[in-house]
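Shown here: the complex without one of its protein chains, the others still in place.
The letters A and B name the chains in turn, as written, and every chain counts its residues from 1.
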């Protein structure tokens, strides 16, 4: 239920934060419900918070949570607002705690190769500063220019070059975390701020990452830094059929090249989609049906040696190198070509602005072909049902250096302006079906975004099994009053027997 | 870059590239205009704006490479090494 906020609460919040950092305007609140994932526009106002606060420090966050907890007011943490599983969307009104003002660089420790930052900072902006020291923080999602460190922690995000440098969970060493009651704890490996490996006690860092704001708020984080790479190599190859591309990507990922930062497989639906408006693929011959790319980072001599090895492997498997211009341009454009509304086409081919939905399971290499076919079938069913859906094709990206599993992504365009209740129902059903395919193939429902969006979330208890019961018990223990992002991950069940 | 309205509003003639794309400026593709008639219609687009975006895109991509690494290796060169 929405908690109606009386003036005393407002007065107290203004006291804590300063009046200009407590926002109650309708536009302020509407804009804190929006995330990129499509949702029926006519239902926008259903997800409005009652107010928004913009704290500037851990202490302010703690005071807000203390107050909210004592009054049982729902709290939703928000950082970049780029999350794709509706994590930052308030379902029960309450207070949005928008942490973007906590974005200072507190320390750059050149000797231990770490830095400590407020969680409202963006990695690209951070790297502009670190670059001057020859260092880099290599958490590189496609949302690199817009996602923020707090949201990376809240989602336990996935990085395009994670096969070389690890993902958010590996790169965030520790952080200050405000518990629902307002208590501040420091979580990392053990208690250390800059410790990268500890066996002391339970390993809490993972628990307090990827919880989508249901267990509290991270306010300041210590990050692991690497030398800024001397050289980059990002070959793109074309194939005449999916199966050869699939074989090639597997071989590249399993090659064990130390500078290997990731490989990506594009299927024929994706190639068709690129032919709509991507300058590199419009002129490609129609025989091009699938693509593979790889990325390598490191010292020049290492990257040269690794690059030659990968080129040799690809060539032996029938790959055609697409040339330096496409290879360099496409890799540098890796953040920019996702949410392009005008990619949308009606069945008759007219351009319409569509929102981008990205379904992102983790699937083992051996199951990629089967999942791909089943997913396209679901997307195809949607498009047959309604012109508001469009199949934008699939990618599979390596999750790690050994090629065991892949972030498997189907992109579906959704014409949000026409997303009526019936189409939304069809969509939620489809999301449930997509997730079911994942589980049937031994996969995990999400590799990076999280899985608390309508449809997919219904299958999370099935995915986690007994682990889901542990999740309920933890939620109840840490957040006894269910104030943190209530309604997410079906966690209300944790309180069922109490009410 | 001297600005003259008439010049800016007269793009070079279109040449078809595929069923869905045309080209007017060298190496620059555009959507087949017939696809943007029912729902979204094209904006007035002076030539300077097209060229500004094309050049900015190239500058942005070069920036992104520099941002992640000091240097980009050429696949063509490495492939050549393989043949030696």
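Quick note on the criterion: a contact is a pair of C-beta atoms (placed from the backbone, for glycine too) under 8 Å apart; a residue touches a chain by one contact, two chains touch by 3 or more.
We take it that contacts and distances are computed from a predicted model.
A.B. asks: Hey, which one's the missing chain according to UniProt: "(2Fe-2S)-binding protein", "Sarcosine oxidase subunit beta", "Heterodisulfide reductase subunit D" or "Chemotaxis protein methyltransferase"?
C.D. replies: The chain we cannot see is recorded in UniProt as "Heterodisulfide reductase subunit D".
A.B. asks: I need the residue numbers on chain B that touch the omitted chain, in ascending order.
C.D. replies: Residue positions of chain B that touch the missing chain: 1-6, 8, 28-31, 33, 36, 39-43, 45-46, 48-57, 59-60, 62-63.
A.B. asks: Go through chain A and note every residue touching the omitted chain.
C.D. replies: 23, 25-28, 30-32, 34-36, 38, 41-42, 44-45, 54, 80-82, 98, 100-101, 103, 120, 122, 124-125, 128, 143, 145-146, 277, 279, 333, 335-342, 351, 353-356, 416-417
Quick note on the criterion: only the chains that are shown with their structure count from here on.
A.B. asks: Roughly how far is chain A from chain B, going centre to centre by Cα mean, in whole Å?
C.D. replies: 29
A.B. asks: Taking the touch rule as given, give the residues of chain B at its contact with chain A in the complex, in rising order.
C.D. replies: 17-18, 20-21, 27-29, 31, 35-40, 60-62, 64-65, 67-76, 78-79, 81-82
A.B. asks: Which of the residues in chain A end up touching chain B in this complex?
C.D. replies: Chain A residues touching chain B: 124, 127-128, 131, 136, 140, 228-235, 275-277, 279, 282-283, 297, 300, 303-304, 307-308, 311-312, 315, 321, 323-324, 327-329, 332-333, 335, 342, 345-346, 349-353.
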